[in-house]
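Note that this complex is displayed minus one protein chain, with the remaining chains in position.
And now, subunit A:
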Amino acid sequence: MNMARDTRLEDQAIGFDPLALGQLMPMHLCIDACGCICSTGPTLARLAGPDLIGRPFADVVTLRRPRGADDMAGLLALAGVPLKLSLAAAPSLPLKGMVVGLSGAGGALLNVSMGISLIEAVGRFDLTLRDFAPTELAAELLYLTEAKSAVAGELRRLAQRLNGARVSAETEAATDTLTGLANRRRLDATLEQFLAQGRPFSLAHIDLDFFKQVNDTHGHVTGDAVLVETAGILRSQSRTQDLVARFGGDEFVILMADIVDPAQLRRIGERLIEWLERPILAHGTECRISASIGVAISTRNDRSDPVRLFHEADVALYDAKRRGRGCVSFFTDTTMSGCPPGR
């Protein structure tokens, strides 16, 4: 029965024997006038499973777009139209196809292609280059997919390395080389950020006292060691959300996030001074310094700007120095608090 169908197809319809047709179109289905499969290409047979010959096409192929069809009339009505379909044996694998009617006996030839499912299908059915017609672009698509993912992988690695370099360059550019603290550039950026966030904070301007004497007496190398030690003390007394910066020379600035209560700030400032007044051992020399601290406070509503804040901290620092060094002063609109009793 199948043989008879094959012969009829060969004689009247296409003029190919099924083997040659299978080479040309490895994913085709020949369907006879009754809607039964009379031959298939070898690759389609691998995907659709065994014993296809003689079965109704609708048992093997599920037409999806533009619409389903389960008989010959429905199938032939779709002739010449791009089809979306799947195989009953692999319903999750979307395929493309086109059907044409055969003259004479009245059957149909359905040719199927994997389209974008190619990569999945190749893995799932262990296909080789031999499973595709040389006229198909399967090898090129697979090649391009691998080539592009290799290139994309290289680019991703390059981007990661460049980003790493960028981050370390930015950190370097924002770091004071001697002390490792933030530098002026980073201080300005963080200050802008705090102001933009409308975050309450205070700016403490710290000026070392008696540092010039250390430099003059013991030399710059010892002076530098004292600055490094000072940086360590300031850092250890700050929280992660604070920013400790070297402002240049023997001046430092700490931005203290969310702390605007003068009493609390005074306690913090006095603790800093207490730490800094402890003897510092630098290159075998015991050095003694102190510090004066001027504090400016920025609250959510006072429309602070960087210039004004630096100026206010400066005024407060000047006041602290004037009051005899080693003390904390605040900038206030009307009055300035002096040194606490006993300092």
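In this section, a contact is a pair of C-beta atoms (placed from the backbone, for glycine too) under 8 Å apart; a residue touches a chain by one contact, two chains touch by 3 or more; residues count from 1.
Heads up, the rule we're going with is that contacts and distances are computed from a predicted model.
One chain of the complex is hidden; its UniProt record names it "Heme-NO-binding protein", one of "Cytochrome c553", "Allophanate hydrolase", "Phosphopantetheinyl transferase (Holo-ACP synthase)" or "Heme-NO-binding protein".
Although one chain is not drawn, the whole complex shows that of A:65, A:148 or A:166 it is A:148 that touches it. For the chain missing from the display, the contacting residue among A:129, A:189, A:221 or A:281 is A:129, taking the whole complex into account. Residues touching the missing chain, restricted to subunit A, are 119, 122-123, 126-130, 139-140, 142-144, 146-148, 150-151, 154-155, 158, 161 (touch as defined at the top).
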